[in-house]
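With one protein chain held back, the other chains of the complex are shown just where they sit.
Coming up: chain A.
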Amino acid sequence: MKRLYLPLILFLFLVMEGVALDLLPGSLLTGDLLIVPHWVLIFLVFITIFYDKETTYFSIIYALTFGLLIDVVYTGILGVYMFSYAFAIYIIHLLNKMLHGNIHVSILLGAVAVILSDISIHVIYLVAGVNDMMWKDYFMTRLLPTLISNLVFLVVLYPIVVKRLTTWGQEQLSRSNTL
């Protein structure tokens, strides 16, 4: 049963992302800034740092699944979020070996993950012709606001999830780690 917690929480964040923009004041939406909630990704970063061991790759599997779900539910262009999230989480998984998990490292890795995945999304959409934003505009109007807002979310979430993830990780991964 406990193994179902992670997918359920990720699913909850996936659903919450759809109403996330309602919670922001309207002036932010009509303005130039594009704030994109990457809450699923932030939680995946936590899973990578605190739940996964060096030899387990649950976070990447979740990144693939929930990236694909975001594609299906919110954009209709399959594969984009799936690839970007999995790629970003894989890099985080590599970096995590060198760093010890605490709040500063989480913020750093969270920032890296958001930047990597968002740029990757931008590049794929550019190639696919979904949008045609200039790089300079992209950095100022989308990447920066998105990064800051998601880091705020990360800091808020940190005290709530870290202990639980660590205990779940120890309970569930010490016995069997076949992945």
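Just so it is clear, a contact is a pair of C-beta atoms (placed from the backbone, for glycine too) under 8 Å apart; a residue touches a chain by one contact, two chains touch by 3 or more; residues count from 1.
Going forward, contacts and distances are computed from a predicted model.
For the omitted chain of this complex, the UniProt record lists the protein as "Cell shape-determining protein MreC", which is one of "ABC transporter permease", "Cation:proton antiporter", "Cell shape-determining protein MreC" or "Penicillin amidase". Interface note for the absent chain: among A:Val73, A:Met140 or A:Val156, the touching residue is A:Val73. Of the residues in chain A, those that touch the hidden partner chain are 11-12, 14-23, 26, 29-30, 34-37, 69-83, 86-87, 121, 124-125, 128, 130-131, 133, 142.
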